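Remarks on the structure that follows.
Of the protein chains in this complex, all but one are displayed in their positions.
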Amino acid sequence: MSTTDRELRVGMVGYAFMGAAHSQAWRTVNRVYDLPARARMALICGRDTAKVADAADRLGWDAYTTDWRDLINRDDIDVVDICTPGDSHAEIALAALAAGKHVLCEKPLANTVEEARAMTAAADVARAAGVRSMCGFNYRRVPAVTMMRQLVADGRLGVIRHVRATYLQDWIVDPQFPLVWRLQKDRAGSGALGDIGAHIIDLTQFVTGQRISGVSAVTETFVKERPLPAESSGLAATADGGTAPTGQVTVDDAAVFVARLDGGALATYEASRFATGRKNALRVEINGSLGSVVFDLERLNELEFYDATRPTTEQGFSRILVTEGEHPYMSAWWPPGHIIGYEHSFTHEMRDFIEAVATDVDPTPSFSDALQVQLVLDAVARSAELGSSWAEVAPTLTPASV
Amino acid sequence: MSTTDRELRVGMVGYAFMGAAHSQAWRTVNRVYDLPARARMALICGRDTAKVADAADRLGWDAYTTDWRDLINRDDIDVVDICTPGDSHAEIALAALAAGKHVLCEKPLANTVEEARAMTAAADVARAAGVRSMCGFNYRRVPAVTMMRQLVADGRLGVIRHVRATYLQDWIVDPQFPLVWRLQKDRAGSGALGDIGAHIIDLTQFVTGQRISGVSAVTETFVKERPLPAESSGLAATADGGTAPTGQVTVDDAAVFVARLDGGALATYEASRFATGRKNALRVEINGSLGSVVFDLERLNELEFYDATRPTTEQGFSRILVTEGEHPYMSAWWPPGHIIGYEHSFTHEMRDFIEAVATDVDPTPSFSDALQVQLVLDAVARSAELGSSWAEVAPTLTPASV
Amino acid sequence: MSTTDRELRVGMVGYAFMGAAHSQAWRTVNRVYDLPARARMALICGRDTAKVADAADRLGWDAYTTDWRDLINRDDIDVVDICTPGDSHAEIALAALAAGKHVLCEKPLANTVEEARAMTAAADVARAAGVRSMCGFNYRRVPAVTMMRQLVADGRLGVIRHVRATYLQDWIVDPQFPLVWRLQKDRAGSGALGDIGAHIIDLTQFVTGQRISGVSAVTETFVKERPLPAESSGLAATADGGTAPTGQVTVDDAAVFVARLDGGALATYEASRFATGRKNALRVEINGSLGSVVFDLERLNELEFYDATRPTTEQGFSRILVTEGEHPYMSAWWPPGHIIGYEHSFTHEMRDFIEAVATDVDPTPSFSDALQVQLVLDAVARSAELGSSWAEVAPTLTPASV
Partner (left out) sequence: MSTTDRELRVGMVGYAFMGAAHSQAWRTVNRVYDLPARARMALICGRDTAKVADAADRLGWDAYTTDWRDLINRDDIDVVDICTPGDSHAEIALAALAAGKHVLCEKPLANTVEEARAMTAAADVARAAGVRSMCGFNYRRVPAVTMMRQLVADGRLGVIRHVRATYLQDWIVDPQFPLVWRLQKDRAGSGALGDIGAHIIDLTQFVTGQRISGVSAVTETFVKERPLPAESSGLAATADGGTAPTGQVTVDDAAVFVARLDGGALATYEASRFATGRKNALRVEINGSLGSVVFDLERLNELEFYDATRPTTEQGFSRILVTEGEHPYMSAWWPPGHIIGYEHSFTHEMRDFIEAVATDVDPTPSFSDALQVQLVLDAVARSAELGSSWAEVAPTLTPASV
């Protein structure tokens, strides 16, 4: 660790799945990277006193509170890390920015375009005062994804022709799986679309450097009524057998759409929680005039790269093990071939966030970038509602940060 | 070989890529299967005398002719096998059926819905007279594909939720690749859509037992002008360098669409000749409530099957090597693990065609089945023309044969 | 087909698994390759009149005989193709060579070193009279294997450090599988060692251009007694349930050995018929100072190539689909990505044999090359018998032809 004495005191709101992942990252980031500031896990916030106390102890936070406004009002907090469901992002973020706190907000940025626009505007105001904000699309920091971005930026793929992206899970195939908050529109905004579809929208735009200009979409809710949950945690939950009262599923189970990117590429996207056998199958393939890349989150240490400038007889998809010290983020970890996991993407995210804040530059993706993803989600939802008619993606009114 | 003396005298029109593949199949089918009739490679037809004479000698046909009407008029021909580009299918097939010949017609059945309807009507009339007809969607007879169909039919996948199908090639990525007939609308009808998109439409409908009811599509011609060809063969061709005169590409380079199947599944389809690094990548994944299957034509001896009724800790995609004697069509070939190739799908097709004709039943897929594929292609083209608006697939007016 | 009138009249002895595979190749070879001579499937020989008559009809041979001496004595036979079990190779081959027939003999060349030496000596004598001989290690002609050889020969792998080769099957795991001829030492010579171990010995020596100089081996017969067979065909067979009389298994079920190659590489070899789940898993990996290659016969259209001279961040095993027209043997087949199967290796073998005979050069592998494989098998058997002590491979006394 560098001898820096600068400390960034982090207050985190939320302690479930994302809270645990972020905690692991905050705990680790300064242990593996030399950074100009050191994160201090100062305060964790949750509504249930017993649970948040336990979370503070287990996850390693100095203190806890049950009121996020208390967290924001404290002078000894520099960074607010928002890990709550999407319906509270806007309120917390706006207050935090107003209080001069740097904000790291989990994706999707908000549940509605209106909220996202307000947050972006607030971030722009705050930026002028040196307050930084970032949306947590962690998969950008998977080394293989970062490397894809570099290959495209270096022109190694030539003109991008095709993007095909799927994010497939299967955790609600069973109709008896209960109606957790992620299946409720008022809490989650949307279903597979916003939860996992947002990831592939951001990731493919990040990698290609192009933005989706329009879409034609179909969404579906295969199981429309589910038992109310007895208890839930992360993506796991239980219901009280067949006797449980039921409720309406108010979000999509799956969303599929075709799209055009503003650089001329055609694209297909699919987000589903009904893809039996697929657990966390974020897969992206990009074809360009000079080469192609393939990425699979379940094998996140690997990148397939096809270089069409090689001799014909030797062309093939190369399985690159993205574990060399020369690969993005990897110099901090283990020797080549010793793989990293899902959680490392968050450590890389915190690394870049800390560095940006400490060196007084804007981290990416910005709130504006995340707003643009929200605008794509909105176009998808509109198209689906209007019988798959073509829907243009509205402009963010601010330029992309990438 | 059985001791049958019954001979089916085949006359084949066309001798290029499909002609060579069919010849290999006709030559082989009675060598490996015991069938109630024996195919005789009686006559091959092509317009260029020297070339068709050479083809007859090389491919093993007894005689040749340069006039397909001559072939159809001969009394000693029982079967007409149509391997020409799509613009001549209708005329030849209608004449052949009228002459009482059994007809095997390569896919796509025709270049237009109108032609396909006329052919289907003629096939229905001919059927009453015991004349058989079949469209050559050979991939149905890849053993792994047939097995997928059986798994679905046996209920092993439960309710089908998702279909995702791609057929990706890259043989025209180079803008200097010449303007072969497959890139001309008047000859080929359409581009990637009809050539390879037709395969995945048929295959997924065959496997799921469901039909596409509507689509929303985007198509694109990335390279709109190409040099005129100096010479071409199969999918290979050469142009006369930079000095060659050029012409307009009048078909799609790529087509992507989302669809609904009439059994409730959502689907994505993509056909492209611009997917760098993908040579013949017909890939299909189908997710059902009880299981999933994955198929890749470049590894056509394998089928991945996920059985969600297995114990949770043991669930996984099983790579089944579809080379056991108990697998469809495989008892005729080699011991387990000794793989077969692309051409074997045609041998299986001829096997089923011969058996159907010899036992006086209708082979599948029927012309009506192929018409239905044409209707899907038509809906895709309509949607694409109308800015990706939703397009319903028109009815065939006859039931599916599968 | 070229306009050549030269015909090579082939007489084949044997009509089981290898007989069927060779027939398919003889039937096909002149249909896909332009060659200076045309193979005529003139005569097939087998001991059982009814069976050989049926085989002639099914497999497409002009005539049949039940006496191989008759086949050899006929003036109108140019080539003798030996597809019988190993115990009759020497007698037939010696007679055929003495009669001035070109000989293609299936592997392993013989059941003993003595026989193989005699055959090699006879081949040397015959060669002086323009009579050609070849041993049928067909896997050398799998395009990916030929390409591996070229990569090594071109120095692309640098100094070879490691060879690891396995040939795994599982067809006799069931102790009730009957005692077919391949499990009897007097017929088969040895078990997994000679049947499939011979293939990986030949293949790795061919690819590396190095020869095994010594070995240390362990062999095992896991199931020592089996029911006598009621009927068998190829690798399939049935026994009469639990009441069948039994006999001793007199060959190895599995053989494993470490080896040194004369160019300095270390190697491991394993041949087994007890590798549950492995059907025809011939897998070879070769590591050199500049690169590595991996081959798997169950995916025989693919070659993995690691080029360590590429930039560090882009190094990876490239999955090359060996289906381009520029790849060995592939210009005759289908467009890129359209895969070939097991049987094609025999067609390639016949292609090279016909070309060599017609152009009056020696085909490879020669009998001497095959003798050398026999000498390795002998060293393995000796080492295993002597408690895994190191056994040097005896010299062939003639140079390698490769």
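Per-chain residue numbering starts at 1, and chain names A, B and C are given in the order in which the chains are listed.
Heads up, the rule we're going with is that contacts are C-beta pairs under 8 Å (C-beta built on N, C-alpha and C of every residue); 3 or more make two chains touch, one makes a residue touch a chain.
A quick note: this is a predicted structure, and the numbers were derived from the prediction, not measured.
Considering the complete complex, the chain that is not shown touches A, B, C. Touching the chain that is not shown, out of A:23, A:111, A:166 or A:364: A:23 (per the contact rule at the top).
The missing chain, though absent from the display, is touched by one residue of B:5, B:75 or B:326; that residue is B:326. One of C:15, C:68, C:257 or C:295 touches the chain omitted from the figure, and that residue is C:257. Checked against the full complex, the candidates A:44, A:59, A:145 or A:266 give a single residue touching the omitted chain, namely A:59. Taking the complete complex into account, A:301 is the one of A:166, A:301 or A:315 that touches the chain left out. Only one residue from A:160, A:284, A:321 or A:393 touches the chain missing from this view: A:321. Interface residues of subunit A with the unshown chain, by the touch rule above, are 1, 17, 21, 23-24, 27-28, 30-31, 54, 57-60, 169, 171, 234-236, 278-281, 297-301, 321, 323, 325, 334-344. Across the interface with the omitted chain, subunit B contributes residues 147, 303-305, 307, 312-321, 324, 326-327. Seen from subunit C, the chain kept out of the figure touches residues 161-162, 164, 166, 168, 170, 173, 216-218, 220, 222, 254, 256-260, 264, 266-268, 270, 272, 274-278, 287-292, 306, 308, 315-317, 387-390.
Following the convention adopted for this analysis, only the chains that are shown with their structure count from here on.
Comparing mean CA positions across the assembly, the chain most remote from subunit B is A. The mean-CA centres of subunit B and subunit C are about 35 angstrom from one another, to the nearest whole unit.
As a whole-number value, the distance joining the C-alpha centres of subunit A and subunit B reads 42 Å.
As a whole-number value, the distance joining the C-alpha centres of subunit A and subunit C reads 54 Å. Counting partners per residue, subunit A has 315-317 as the residues that reach two or more other chains.
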